[in-house]
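Just one protein chain is left out here, and the rest sit where they should.
On to chain A.
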Amino acid sequence: MIYFDNSATTLAAPQVLQTYQQVSQDFFGNPSSLHNLGDRAAGLLRQSRQQIAELIHAKPDEIYFTSGGTEGDNWVIKGTALAKRQFGKHLITTAVEHPAVKNSMAQLEQLGYQVTYLPVDEKGQIDPADLQAAIRPDTILVSIMAVNNEIGSIQPLAAAAKILRQYPKIHFHVDAVQSIGKGLLSLLRLPRIDFLTFSAHKFHGPRGTGFIYAKRGRQLAPLLTGGGQERNWRSGTENLPAIAGMAKALRLLLTDEQTKVKQQQAVKDKVYHHVAQAPKVTLFSQDNSDFAPHILCFGIAGVRGETIVHAFENHGIYISTTSACSSRSGDISGTLAAMKIADDVATSAIRISLDENNTLAEAQAFNAAFDKIYARFQLINS
């Protein structure tokens, strides 16, 4: 089996599962309990938080555990809208965000907030000048993803941060779900960025857990109120096995990060340069530094992405049509539509997404399978 669908989800690392199981059994106390079992759990929770904070060069009190990327995005966006509603009701985001951002914004629009969606160019990137032009006195949040989940383009966060330095009151949120472990940490930790969203299962951690980074001093209204966990910001008994597993997964991910990034880039390049030679292929991703090292999106003219996905599946290779979240519904990719790619071209899009375990031999096998599939559909795509 060749698994090239790591942006959809990743295989949990064996060490992570071991931690998960051991914590479930040996640290089952509620971290809020006063007794010794609670203490042990609270200690592990504290150290997990500390380890995650150190790994992303933040402080422990800037890390809040969530149920994953969708909650993180929902929380920062709606939490900002609630906390800052007396200052304004205008939010800015891009046209290519993950549905967790896009639909949170849509929900706020129904409640009377106004949202500006920044357009993107043929690389799927926003123009910082558009951001500058969109900012109003009542703007309370700017939310821009770091790496697009469908084509892998990296948004110009440094330029956005520079603009937002003149507007210190606006919350600046970055959806970092696709970008952690991809050699982009210094971009994510730009001083102007106030909030970051992460999801554990995208980096070999357990499902149903994630965290946000929230800069000290920034206010967010809680969406989940209750027992006052996470310093009263996010109630609910902590999912300690998953949190400890995530802390471990993050440590493993960021060990030798540069080597792993190079490896993924090499695999991506190998596939990229192979499929680029086929005349009927349209590449939506590029092989330069505007794009993340692990995502490659392209299409074969005239053949629906879904057909190609199943064709690869017959070769034991797992890929997806653009984003896994929307692929079942058969919708056209939001990112490609925003890039003004014609519908009939966009429906051909497939995405391969890598992790550090993918090899050049797998790229070779992919390329061989690609040649067969390409030849098979020669008749209908001519």
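The criterion applied here is as follows: a contact is a pair of C-beta atoms (placed from the backbone, for glycine too) under 8 Å apart; a residue touches a chain by one contact, two chains touch by 3 or more; residues count from 1.
The rule is short, and it goes like this: contacts and distances are computed from a predicted model.
Engineer: Missing chain's UniProt protein name, "Probable tRNA sulfurtransferase", "Formate dehydrogenase subunit gamma", "Carbohydrate ABC transporter permease" or "ATP-binding cassette domain-containing protein"?
Structural biologist: Not shown, but named in UniProt as "Probable tRNA sulfurtransferase".
Engineer: So which of A:R85, A:R251 or A:K280 would be touching the chain we can't see?
Structural biologist: Residue touching the absent chain, from the options given: A:R251.
Engineer: So one chain is hidden, and I want to know which residue out of A:G43, A:P119, A:G226 or A:G316 touches that hidden chain in the complete assembly.
Structural biologist: If we include the chain that is not displayed, A:G43 is the one touching it.
Engineer: List the residues of chain A that touch the chain left out of this view.
Structural biologist: 19, 22-23, 26, 39-40, 43-44, 47-48, 51, 244, 247-248, 251
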